[in-house]
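One chain of protein is taken out of this complex; the other chains stay put.
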Amino acid sequence: MAGDLLLFLPEAACLLMALALFGLSLPRVQDQRRVHSWTMGLSLVMVAAGLAGLFQEGSLFFEAYRVDLFSQFFKLLLAVALFLVLSICRQLTGVEERYQPEFFLFLTTCTLGMMLMVSAVELMTLYVALELSSFSLYILVPLRSGDNIDVEAGVKYLFIGITASCVMLFGMSYIFGAVHSTYLAKIAATLPLWIHQPGAVIGLLLTLSGLLFKLAAFPFHFWAPDVYQGAANQVTTYIATASKAAAVALLIRLTALSAGTSLYLLDVLMALCVASMTLGNLAAMVQSDLKRMLAYSSVAHAGYVLMGVLTMTRLGYSSAMFYSLAYMVMNFAAFMVVVKVASGGQDLKISDLAGLHRRAPLLALTLMLALFSLAGIPPTVGFTGKFLVFAAAMQDGHFWLVLVGMINATLSLYYYLMVIKAAYLAEPAGPREALAVSGPTRALNYALIAAMVYLGLFPRQVLELAEQAVRNIF
Amino acid sequence: MTPVMGEYIRPEAVAWAAFILVTALTFVGALIAVLPRNIIYNVFGLATCILGVAGLFIFLGSEFLAMMEILIYIGAISIAIVFAIMLSQPMHVQIPPAWRPKLYLSFAVSAVVFVAFSIIVLRTPWEVALERGQDWTVRRLGELFLTRYELLFELISLALLVAIIGAIITAAALGGGRKSEGGS
Amino acid sequence: MDPVAPNGNELLLALLAMGLPLLSFFLVFFVTRPWVNLSCAVSLVCSGLPLSAAVWLLAGHWRMEAPILWQLTWMEGGGALVTFGFLLDPLSLLMLVIVTAVSFLVQVYSLGYMAGDPGKAKYYAFLSLFAWSMISLVLASGLMQLYIFWELVGLSSYLLIGFWHHKFSASQAGKKAFVMTRLGDLGFFLGIIVLLLNLGDLSILGLNQQAAARLTPGLLTASALLIFCGVVGKSAQFPLLTWLPDAMEGPTPVSALLHSATMVAAGVYLVSRLFPFYQGSPQALGWVLVIGTVTMLLSSTMAMVAEDIKQVWAYSTVSQLGFMLMGLGAGGYFAGVYHLATHAAFKALLFLCSGVFIHQYATNDFFAMARAGARGLKVPMLTLTLAGAALSGVWPLAGFFSKETVLAALAELPNPAWLWLGILGAGLTAYYTFRLLFVMWRPRRLEPPPEHGERAGHGAHEGHGAAVYWVMAAPLLVLAALTVLLGAAGPALQSFLAWGRPLPAGAHHTWLVWASVLVVATGAGLAWLEFGRAGAAQQGFLSRMPGLWNLFANRWYLDWLYRWLLDHVVYGLFSRLFTLNDRRVVDGGIDGFCRATLGAGWLFSLLQSGLLQYNLFTMVLVMALVGLYFLLV
Amino acid sequence: MNAGFPYLSAILLAPALGMLVILLLPHGNQRAVRWVSLVSAVICLALSVYLYAAYDRAAAGLQFVERASWVPSLGIFYYLAVDGINLPMVLLTSIVFFTGVWTMWDLQHRVKEFFALMLLMVVGVYGVFLSLDLFFLFVWYDVSLFPMYPLIAIWGSTRKEYGALKLTLYLLAGSALVLPGILYVYFQSGLFTFDLVQIAQAGLPVEAQYLGFFLFLFGFGVLAGLWPFHTWSPVGHVAAPTAVSMIHAGVLMKLGAYGVLRVGMFLCPQGLGDWSPLFALLATVGIVYGAFVGLAQTDLKYVIGYSSVSHMGLVSLGLATMSQGGLSGAVFQMFAHGIMTALFFSSVGHIYDRTHTKLIPELGGMAKVMPRASFFFILAALAGIGVPCLASFWAELLVFIAGYRAYPVLGVCAVLGLVVSALFMLRVVQKTFYGVKNERFAQAGDMTMVMIVPRALLAGTILLFGLLPRLALDLINTGVAPLVGMFK
Partner (left out) sequence: MNSLHTYLFIALVLFCIGLFGLLKRRSLIGMLISVELMLNGAGLNFMAFNRFLAPDPAVGQVAVLFIMGIAAAEAAIALSLILALFRKIRSVNVEQARQLKG
C-alpha cells in the first residue's frame, strides 16, 4: 500500500491541500495573507510531490488508473501551473475577500480533477474527472467581484461546456457499444475490430469534442474569449495554462486509440486544426481587450497543438507535450504581466499598456518575450514548440498543413506586435506612476525569461523526457 | 390474471403496448419539454419524458435504474428547476415569440444531425460480445462501486461536493447585495 | 611579333609613369589638401616625372623590334581573367608622351588659371586621378584593363566637369557626360563580354593577331561594332555627341586636357589600338567611316553658329575626332594616329589660349572678348592664331600634314564621295576657325577696358596678375612650338609607328593637296568677307537662313530629342509607370491583402456575436457537417 | 577539424554577452552601454579579420569547424564553420556592426534598449552566417529579424510604425516558407539530420529538390529583396534609424541571398535548374525596375532603398546563372554592396541628424555645407554605379559576364539597368550635394574627426577591395567551386 501511496503521491498532496483549504474556508473571518501563505506552502509541497512521483509507474484502482511517465509529466506540469498561478494571487483584487479560501479551494479541486484525468484510463473515470475540473471552473469564473460580465461569462462557459460534455457522453456511448468496454487499454487492444466501424470512429470523434472544448479548439472555442475576458485575471491565467495542458494530455491518450489508422479522423482533425488556427488568428487581430485577444490566440494555439496530435506519431505526441509545456510557460508569462499591470483586477485594454516600458521595464521585457514566444520567434520556447509540432506534421507528410501553420504564425505576429507596440512605443495619455515590482515578482520574471529562453535553446532534456513518456501510453 | 384473459391479451401484446406507451411518453414529453414557450410546461414535459425513459430502462432490464432515474430527475432536478423558475421569472409573463429563422435553422441542423447519425447507426455492424454475463442484480452494482469503480465513486462524490459548495456560493452570494441593476 | 618582357629599367619607368599620379591623387586628396601650394607641388612633380619617363621610353625605343609586355593577374574568377600591366609599342608610347605632356602643361597652366580658387588642391587631386587613369588606359595590355581605366577616365571627367558644382549647369553637364558616355560603354562592355565568351582572351596583342582567324565574321563585326559604341560615347560621335559641348562648363584647362587632347581621343586611340582587329571586319570599318563622317559634318555646322569660344573649339574637337575616325575607317592607320597627335597639340593650345581670355575677361563670348580688347594680349592671341591656322590646315603647320594624310587615305577608297565629304569638312573647319579669328582680331567696336572689379572671373586673383599671366603663357609657347614642329615629324613618326619599316607608299596625289588648299582658302576667304574685311557686318551667311541657323544652333535638335526621350520615356513613362506600379500594384497589393486579412478577422469576430445560441449553433452545425462528411467518404 | 580556440563561438558569444551585460547594467549608465557595445564590436572585428587572414585558401573547404550534438534525437547539431562563402559575410557583418555602433554613439533616447537589441540582432546575423545546421540557421535567421521591429518602431523616423510592421511581417512571411522547406528537406533526405553538409553530400531526390528550392528561393528571396517581394525594403530603410538601416541593408538583406545560396542551392542543386530562368527573370526585373523606380524618388533613403533592390537583383542574377563566375560575383557583390550601403546610410544619417530632412528637394549644395559627409556619400554612389577600382565593380563584372553567358537577353537588360542606376545616382548626387545650397542648413555642420572614423573604415574597405579584388575573390572562388561541381 505504501507503494500505491507513492504512486498516488501528487494526487494525495492535492487532495490534502483541498481538504486543508476546505478547513480554512470554514471560519467566518480569515486573514487573507495567512491563507495565501498556507496555500503557497501546500502547493509547493504538491510540486515536490509531483517531482517525487515523476518516474513512478504502476496502475491503481483495478486498472482504471494508470501512473506512467506520461501522466506524471502532466501532473508535474499541473502542479507547477497551480503553483505559478497561486504565486500571482497575493493581491487577489479581482475576487471578494471572503471567498478567497473557496477560490483557492476550487483551483485545487480543479487541479485535482485534471490530475486524475491525465491518469484515468477508463472512459467514465475520465469523464467524471473532467467534469470535476469543469465544475470548479464553472464556479471560479463568476467569482469575480465587480462587473456583470463575470456571470454572463460563467453562464456561457457552462452551457457550452455541458453541451460539449453531452456530446462527449453520447460519443462514449457509441464507443462502448462498439468495443464493449470503457477501458482504454482494451479499446486500443481491439483496434482492428472497431476502427472501421462508423459508429466507433464517430464516437471517438465526439468524445474528443469534450477535450476540444477544454482546449478551446474550433468549433468548441466560443467560450474562450468571453471567459477570458469575464473571469478574474488569475482565473483566466489558470484556464489558459493548466487546463490546456490537461486537455492536451487527454487528447493524446484518446487520439492514440486510433493509432493513426483512420483517415477520416485525420481529415476531420486537420480541418479543425486549420480552422482553429485561422479563425483564432484572424479574430485576434481585431481585438482591443488584451485578455480577449489572448483568448483568440489560445484558439490558434489549440490548432498548433492539434497539428502535433493529429499526426498520431511518437514525434507528434512528444512535440504536442513539449508544446503544452511551452504554451504554459509563455502564456503564464503573458498573463502574469496582465495581472501585475491590472493591479486593480480590472480588464486590460491593449492601449492601457502604453508606457509600460517606463513604468515597469522588467514586466515589459517579459511581456515582449512572452509574446514573441507565442508568435513562435526563436530562440524562445514557443518557437521550439512550433518547430517540433511542424516537424511532426511534416514527417507525416502534411506539407500543406505546415505551410498553413507557418502562414498563421506570421498572421499572429501582427497582433502580438500590436501589443508590443503599445507596451514599448505608445505613450500614455496622462502621467502614470511607475508600477511597483516586488522582489519575488522580479525573481519570477527572471525565472520566466530564463525558462523561455533556456527551453527554447536547450529543449533536449524535456524533449527526451516527452519522447520517453509517449513511448508507452497504454 | 386469469388464463382466459391471457388468451385475449397476450403478454407480448401487453409488452408492445407498454413499449409504445413509454416511447410515446418519452417523445411527447421531450417535445413538450422543448416546444411550449411557457417554462412550466417544459418542466412537466421533462418529467413526462423522464417517466418514459424510466420505462425504457425497465424494458432494457434495469428496474433499479428506472427507479433512480425517477428519483433523481423528477425528485431532484425537476424540483430544483421549478424552484429556480419561481425564483427567477414571473410565470404569467409571456415570452414573445421566437425569431422564425432561428427556429427553422435549429430544426434543420438538428434534423441533419439526426439523419447523419441515423445512417451511421444503421451502417455500423454492432457486434455482440462473445461472452455475456447475466448478472443484473443491484448487488453486483454495489460490488462494482466498491471495487472497480471505487475511484469513480469517490470522484463523483467530490464532484457533487464541489457542485454544492459552488452552487451555494454562486446562488447565495453572487449578486446578492451588490449592484444588481445592470444588464441591458 | 612576340612580345618581350621588359628589362628592369623599362619596368621601373613604366611603373613610375603609371603609379606616380595615383600616389599623387591619394597624397593630395587625403593628406596635403589643406596646404594648397604643397598639393600643387606634389601634383606637378608627379606629372612631370611621368613625362620624363615617357620621353625617355620613347627615345629609348625609337627603333623597337617587338612590343614589351608585362602583366599581373588583377582578378580571376568565372573564366574572366583581368590583368594589370603595360604594353609598350609605338602607338602606346606615342600616346603616352602626348598624354603626359599635355597633362603636365595643363597642370602648369592651371597654377595660374586656378589661382585663388578654394578647391584648387582638390582640383589637382582630380587631375592626378585623371592622369593615372589615362596613362593606365594608354598602356593597358588587355582590353579589360583598358575598359576599367576607360571608366575611371569617365569618372575623372565627371568630377572635373562638375568641379564648380555650385553652378547648376556644371553639375548638370557632368551628369550628362557621365551618363551619355556610360550609354556608349554599355556597348563596349557587351562587346568585351562577347569577345571574352567567344575568344577567352582579352589581351590586345591576342585580339589583334588572332581574333580575325578565330571568330566568325558575324561575331567579329558584332563585337567590333559593340566596342565602337564605347568609342562613340567617349569620343562624342554621332549620336552621342552633345555631351562634349556641355562639358565646357568645366574649368578651361580641363577642357584642354580632357575634352580635346586626351580623354576624348581615347576613343580614337581605342580604334587604332585594335586596328588590326577592326581590319578583320570591313563592315565595322565601314561603320566607323560613316559615323566619323556624319559627326564631322554635323559638328562643323554647329561650330559655324556658336558664339561661345569654348563651344566652337568643342564642336571642332568633335568634328576633328570624326575626321580621325574617317581616316581610320578608310584604312589609314597612320592617318588617324597622326592627326590625333597633331590635334592634341593644337587643340590643347586653342583651349589654353581661350582660357587666358576667359580668365581675363570673365566671358566666353568671343564677340564680347574681342570688344573688350582681346587682341591686346599678344602671346595668347598669336598662339591662338597659329593653332587656329593649324586646325584649318594651313601650310606648313602640323594640321596641314595630318589632314593631308587623312584625305589621302580617303582618296584610296573606291567611292570618291568620302573624299569630297572630307574636303567639304575641311572647308567648313577653315570657315568657322577663321570666323572666330577674324572676330577676335578685328572687333567692330572697341569698348574701354572693363573695370578691374568686374572681371572677377573665378575668384580673387587680382593681386598677381603678371605672374599668373606668364605661368599661363609659358605652356602656350611650348605647345605652339609643337604645333609647328610636329608637321615636320610626320615621316619619322610614320616609320616609328610602322615598326621602322617603310609603309607601302600610297599614291601621292598632288591634285589633292591643291584641292584642299583651295578649299581652305575658300573657307578662309568666306570668313574674311563676312567677318574680317573692314566694314563686314560680322554676320555669317547662315544668319540669313534662320531655319538652318536654328537647326545648327540647336545642335540639330539632338539635345531636344534626348531631353524629350528622358522626360517622356524614361521619367514620364518607365519611371512613372514603374513607380505607380510599385505603389499601387506591388505594395498596394500587399497592403490590400493585409486589409483584407483584417477584414476577415473582423468578420470572424462577428461570429462571436454575444448570442450564446449562435455559438452553439455553429458547434452543432460543424458536428452535423462532420457526420455528413463521414457519409460521403 | 581545427582543434583549439573556438573562434567562431567567440564571435557569436561576444555580442551575446555584450547584450547580457547591457541588460544587467543599471539604468542611466549610457556611457557604459556604449562602451560595452563597442568592445564587443571590436572583439568581433578583430576575430573576423584574424579569421579572414588565417583561413587557409589553399586547403579550402570548411575550416575552424566546431561541431557538437545538440538534440541528438532530432539530429540537431551545434555546427559552426567558415568557408569561402560565409567568411566574407562574417567580415562584412563585423565591419558594419563596428561602424554601426560607432555611428550611433551620440544616441540619447533609450540607449540601453537600443544597443541591447542591436547586439541581439547581430548575434542572429552571425549565427546565420556561421551555422551549418539548418535548425540553428533558421533560429538565428529569425533572431536577426525580430529586433528590427522595436528598433525601427522606436528609434525610426518617417512612418516608422508602418514601416516596422510591414518589414517584420513581410520578412517573417518569408520565413514561413523557409521553415516548411527546412522540414521538408529534413524528411526527404531520409537522414534525420539538420546537418546541412551531410544532407548536401547525400543529395536529395530530384522531385524534392524542385519543391525545396522553390520554398527556399521565395522564402529567403523576400529578405534578399527579390522582385516583386521587395516593397518592405525601401519602406523599412526609410523608417529605420541610421545604424539599423546600415545593418539592415548592409547585412540583413545578405542573409536572404546567403540563404538562397547556402540552403537553397547547396541542398537542391538539381532543383535549381528548373527554377533558374524564373529566378534570373525576377532578378533582372528587379535590377531594371529598382533603378527606374529609384529615379522617381524624392527621399534620399528611398533612393538608396531602391538602389538596394536593384543591386540585390544583381546578386540574384549571379546566383541564377549557376556558374562559378556568377556565384563568385554574387558573393562578392553581397560583400561589396553591404559595405557600400552601410556607407550610404551612415552618410545620410549624418545629413538627417543635422538637417532633419532627407527630402532631396529641400536639400541642395550639401557639398559646401558638409564636404566630408558628401564625400562619403558620393563615394558610395560611385561604388553603386559600378565605377572601376571600387569593390562592387568587380562583382558586377563577374555577374554580368556570367549573366550574359547564361541568359544573353537578361544580361543585356541588366547592364542597361546599370546605366539607369547611374542616371539616378548622379541625379541624387547633383540635387543633394551640388547646386545652390539651402541657406537654412548653412550652419548644419560637418562630421567631426571622430565621426569620420567609421565612414573612413567603410570607404577604405571599398577602396581596398576595389584595388585588390583578389583579396576577396581568391577566397570566394574556393568556397563556390564545390557548389559549381554539384550542378553538373
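For reference, chains read A, B, C and D in written order, and residue numbers begin at 1 within each chain.
Just so it is clear, a contact is a pair of C-beta atoms (placed from the backbone, for glycine too) under 8 Å apart; a residue touches a chain by one contact, two chains touch by 3 or more.
It should be emphasised that the depicted structure is a prediction, and the values quoted were computed from it without experimental measurement.
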Write out, one label after another, the shown chains that touch the chain missing from the document.
A, B, C
By the document's definition of touch, the residue of A:Q56, A:Q72, A:T182 or A:S319 touching the omitted chain is A:T182
Can you say which of C:G8, C:G547 or C:G610 touches the chain missing from this structure?
C:G610
Considering the complete complex, of A:S133, A:T236 or A:Q287, the missing chain is touched by A:Q287
Where the missing chain touches chain A, by residue
124, 127-128, 131, 135, 138-139, 142, 148-149, 151-156, 158-159, 162-163, 165-166, 169-170, 172-174, 176-177, 180-182, 225-226, 229-230, 286-287, 292
Tell me which stretches of chain C touch the chain missing from the display.
605, 608-613, 616-617, 620
Contact footprint on chain B, counting only the chain that is left out:
15-16, 19, 23, 26-27, 30-31, 33-34, 39, 42-43, 45-46, 49-50, 53, 56-57, 59-62, 64-65, 68-69, 72-73, 76-77, 80-81, 83-85, 87-89, 95, 98, 102-103, 105-107, 109-111, 113-114, 117-118, 121-122, 126-136, 140-141, 144-145, 149, 152, 156, 159-160, 162-164, 166-168, 170-171, 174-176, 180-184
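Here is the rule we go by: only the chains that are shown with their structure count from here on.
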Rounded to a whole Å, what is the gap between the Cα centroids of chain A and chain C?
77
Mind checking the centre-to-centre distance between chain C and chain D? Centres are C-alpha means, answer in whole Å.
37
Which chain C residues sit where two or more other chains touch them?
621, 623, 627, 630
Please set out, as single numbers or ranges, the residues of chain A touching at least two other chains.
198, 202
How about chain C: which of its residues touch chain B in the complex?
613, 617, 620-621, 623-624, 627-628, 630-631
Which positions of chain A touch chain D when the two form their complex?
357, 361, 368, 372, 377-379, 383, 387-388, 390-391, 394-395, 399, 402-403, 406-407, 409-410, 413-414, 417, 420-421, 424-425, 459-460, 463-464, 467
Help me check something: in the complex, which residues belonging to chain B touch chain A?
117, 120-121, 123-127, 129, 147-152, 155-156, 158-159, 162-163, 165-166, 169-170, 173-175, 178, 182-183
